[in-house]
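Every protein chain except one is present and positioned as in the full complex.
So, subunit A:
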Amino acid sequence: MSVETERSSTESDVSGLDYEETALTLGIPGGARATGAELERKRGFSRTVDLTSRIGASEDRSDESPDTNTAGSAKAPAPKARVVGWPPVRNYRKNALKSSNKYVKVAVDGAPYLRKVDLEAYGGYEELLSALQEMFSCFTIRNYPNEERKLVDPIHGTEYVPTYEDKDGDWMLVGDVPWKMFVDACKRLRLMKSSEATNLGLIFTKSISRINWQIHLRRKHILGKSNAQLLGSIITLNHVQFIVLSFTESQVWLFEILSSGWSVSEFMLASQFII
C-alpha cells in the first residue's frame, strides 16, 4: 500500500549499504514475507513502510478519514440512557448472550506453569495488560513520564512481547486489531521474551532492541496526518526516536531506535514529528 504524502522529506543518504540488508522487514515466525523487495529505499516523498503482513488491518483503518479519527477514539454513539427493563428481554437471554466467557491460556517464557484469563472480562488491551501484570507479578509495567509502558522483569531487565495464537495457528503481535476482533481470534497468549521475538523476526533486526508496550498518542497532535501516513514514520518523544509500526483504535505501536544501532539517517522516511 503506498500513499502519496505531502510531507516535506529529506532524502536519505544510503551510500554503501545493501538495500536488502537494511530493508525494513516485518515478518512473523515461519513466514518470510518478502516485503523487502517491495520496499523502496528512496523514500523521498513517497511511501510508508509496506507492511504487507498488516495490510488487512491497515486497510481497515485507512477507511477512517482524519476527521473521524479524533472522534474515533470515542466509542460509537454513547449508549442511550438505560431505562429499567427496556428493551423487554429476559435476563436469562441477556446474560446468555453477554457473558460468553473466553478463557485462554497464558504462557510466559520461563514461568513454570501457565495461567488462564477470561478475555471477555476485559474491555480492552489496557485492562488485559494490567491483569497480566498482576498475574505474573514478577513484572512491573514501568511508567515513563510520557505514558510509555513496558512489561519488564525488573530483576533481569528482560522485556516481554505479548503475542497470541490466532484461529489460523499463526502467532501474532497483540494489539494490532480491534479488541473485539482480537478476543474472537485469540486462542492463547504468550508473553515472549523480546530477545526471542527478535529472532523470530517479529521486530526489526539489529539494533532495534526494545519494544514499547503501549503509547497513547492523540493523533490530532500529530499534525493532522492520516494513519497511513504515519506508518513507518519516525516520532520523537523526549529525545528518543521511535518508528511507528502499527495502530489500533487508541494505541500506537512503536519501536525504539537505539542511537547506538540504527542511525536515523539510514531511514529514508520523511519528516520527524515532535509531540
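Rule of thumb we're sticking to: a residue touches a chain if its C-beta (ideal position, glycine included) is under 8 Å from a C-beta of that chain, and two chains touch if they have at least 3 such contacts; residues count from 1.
In this section, contacts and distances are computed from a predicted model.
Enquirer: What is the missing chain called in its UniProt entry, if the choices are "Auxin signaling f-box 2-like protein", "Beta-hexosaminidase", "AP complex subunit sigma" or "Small ribosomal subunit protein mS39"?
Expert: Its UniProt record gives the name "Auxin signaling f-box 2-like protein".
Enquirer: On subunit A, where is the contact patch with the chain that was removed from view?
Expert: The list for subunit A reads 76-77, 79-80, 82-94, 96-97, 100.
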